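One protein chain omitted, others in place.
Residue numbering begins at 1 within each chain, and the chains themselves are lettered A and B in the order written.
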Amino acid sequence: MQVITAFIAIASGVLVLGGYFFPALAGVQTLLLNWAIILAGVAAIVGILNLTSVHMDKIRRGEKGSAYSALLVIGLAATFFFGMILRPQHNVMQMVLNGIIVPVEAALMGLLTVSLLYAAIRLLRRRTDMMGVIFLLTAALLFLGSATLPFGDIPLIGTLIRPWVSQILALGGARGILIGVALGALTTGLRVLFAVDRPYGGT
Amino acid sequence: MIFPPDLITGVISFIFTILIFSYLIGDNPLFRIAVYIFVGVSAGYVAAIALWQVIVPRLIYPLVFGSMNEKIFAAIPLLGSLFILLKVSSRMAGVARMTMAFLVGAGAAVIVAGAVMGTLIPQVGATINFFDLNAAVAVGISKGEAFGNGLVVLFGTIFSLVYFHFGASPKADGSMHRFGLIEIAAWVGRIFIGITLGAVFAGVYAAALTALIERIASIINFFANLFGNF
Partner (left out) sequence: MADSIKCPVCGESNPASQEFCQYCQSRLQPITGSLKSPDAPIKPGQAPTKKNTAELEPVLPQWLRDARDSSRNNEDEDVPQASQRPAKTRPAAPAEDLLAGLQSQSSDGDEDETPDWLASITGTAPTPKKNQPESSEARRVELGDKNDFAQEETSDADTPSWLAGLTENKAQANEKDELTDWFRSADDSRPPQQPAKTPAAMDDIFSAPAADDSPDWLRRMAADEDDGKAQPPSFEASANDFSSQASETPDWLRGMEDKAQSADPAFFAESTADESEAFDPLSSGELPAWLSAQAESAAKRAQDTTPKWLKNEAGAPATGELPAWLSTSEDTVPLPPVPEISADALGDLPDWLKASAPQTSIFEQPDETPAAEVEPAEASIDSPDWLNAFKEAETFASNEPAPALEKDIPFDAPPAFVGDSQAGATDNLFTEMPDWLSSAMELPASSSPTPITNADAIAPGELPSWVQAMRPVDAPLPSSSSSFSSDQTLESRGALAGLQGVLPAAPGFTPTSKPRAYSIRLQATEEQQAHAVLLEQILAAETAPVPIASYSSLVLRASRGLRWFLFFVIFAAVLFGLSVGAPIFSMPLGVPREIGGALNVARSIPENAPVLAVFDYEASRVGEMEVAAAPFFDQMILLKHPRLTFISTNETGSVLIERFISGPLAGHNYENRITYLNLGYLPGGQLGIRAFSLNPRAASPLDISLQPAWASAPLEGVASLSQFAALVLVTDSADAARVWIEQTESTRGEIPVVVISSAQAAPMIQPYFDSQQIDGVVAGLYGGAVFEQNNAGRPGVARRYWDAYSLGMLLAMSLALGGGLWNAALGLRDRASAREAK
């Protein structure tokens, strides 16, 4: 089985990769990628099935917090039921989106404001080094540069320093990180294509 | 009395916002109720979307209404989908590996090609092009400014990359240290990375603050609409 899975991974990878460079393989690449689209959608459903089964098990076993699991399963079943009947873009489903999903996610994101600020304040208490100081100073500078005064941009900071820091200074580091990420992705991808890494379960 | 949909949405939205904000006093049942319901609703929503916008149009339609070729081509992902569904069963999970191997292999190829063609080559080229003074003048940047900026970006890029080089050799006392020049470059690289992460931090805070503003604004709107309607 491991040989088969490795062969599948390598073959699909080579064909898809060949589509980038050889026009003759573009059709095969398109076909394989369209299959991948479908399989990825099915994988999402499998993930939801797994989530459901986990919480159903908790309910069956009567574990602590099973009442919450029951709420989760009820919400899931009801939303899925109405979503299948009415389709996701229906107004009722829009109400669900605007009434539950968006408020909860946005509120959680809003709470992050406090946490981030708290972390920034406490940073130098635990770590008073150059990296921490530069980090905090940059953040504070950009806080200040992003705001305005009643009469306009904050002089120098809003008009000169902030753009220079965010577009030049930060750019160098960001580009270095991006290139590093690309190199890492390249290495990882090649390891998968050469079956050195088999994250699909082939050890 | 018939409540308008906006009012119902507003009420629900307000309730859930308050429930989430209750986390400030600590993890409590109200917060948990909101989170569990949210997870369930989101999962149900995603499942419905996956079925209506992936399975039905891309798998069911070709199999039912498609031509013979489309049916044949749809049969293969159908088989792969069945394999993935077997992942639910621990006994048959091994079969799903074939489908996962296909996804991983294709994904690896896409990542490799994208990284090389979309990031590595263009970004390296852009770092070099920063010293194209004529091009800078064409967009209204002076040559000195362009040269200085290019130098900063070049050093920032190189030093940041060096910072992620963790190769070291043992010293006489047994300690591990990087090569001297690399150590210096990495030290400079830390500055650039610190600045970049500070900028990211500021951006995250800005995004969170905007979200908080949006939530508070929605509460205000809800009460405005509520008292306006009554």
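In this section, a contact is a pair of C-beta atoms (placed from the backbone, for glycine too) under 8 Å apart; a residue touches a chain by one contact, two chains touch by 3 or more.
Model, not experiment: these values are computed from the prediction.
Only one of A:Val46, A:Ala106 or A:Leu193 touches the chain withheld from this view, namely A:Ala106. Only one residue in the set A:Val46, A:Val73, A:Met93 or A:Ile134 touches the chain that does not appear here, and it is A:Met93. Residue-wise, the contact with the chain that is not shown comes from B:Ala106, picked out of B:Ala34, B:Leu78 or B:Ala106.
Check A:Gln29, A:Thr52 or A:Ser69 against the missing chain and you find that the one touching it is A:Gln29.
Looking at subunit A, the residues touching the absent chain are 19-20, 26, 29-30, 33-34, 36-41, 44, 87-89, 93-94, 97-98, 101-102, 105-106, 108-109, 113-115, 117-118, 120-128, 136, 139-140, 143-144, 146-153, 158-159, 163, 166-167, 170-171, 174-175, 177-178. Although one chain is not displayed, subunit B still touches it through residues 24, 26, 42, 45-46, 49-50, 52-54, 56-58, 61, 103, 106-107, 110-111, 114-115, 117-119, 122-123, 125-126, 129-130, 153, 196, 199-200, 202-207, 209-217, 220.
As a working rule, only the chains that are shown with their structure count from here on.
Centroids of subunit A and subunit B (each the mean of its C-alpha atoms) stand 3 Å apart. Contact residues of subunit A toward subunit B in the complex are 1, 4-6, 8-17, 20, 31-46, 48-53, 65, 68-69, 71-84, 87-88, 91, 93, 95-114, 116-117, 120, 130-131, 134-139, 141-143, 146, 165-166, 168-183, 185-186, 188-190, 192-193, 198-202. Taken in their complex, subunit B has these residues touching subunit A: 5, 8-9, 12-14, 16-17, 20-21, 23-24, 32-55, 58-59, 73, 76-77, 80-81, 84-85, 87-88, 94, 97-117, 119-120, 123-124, 126-127, 149, 152-161, 163-164, 189-199, 201-209, 211-212, 214-216, 218.
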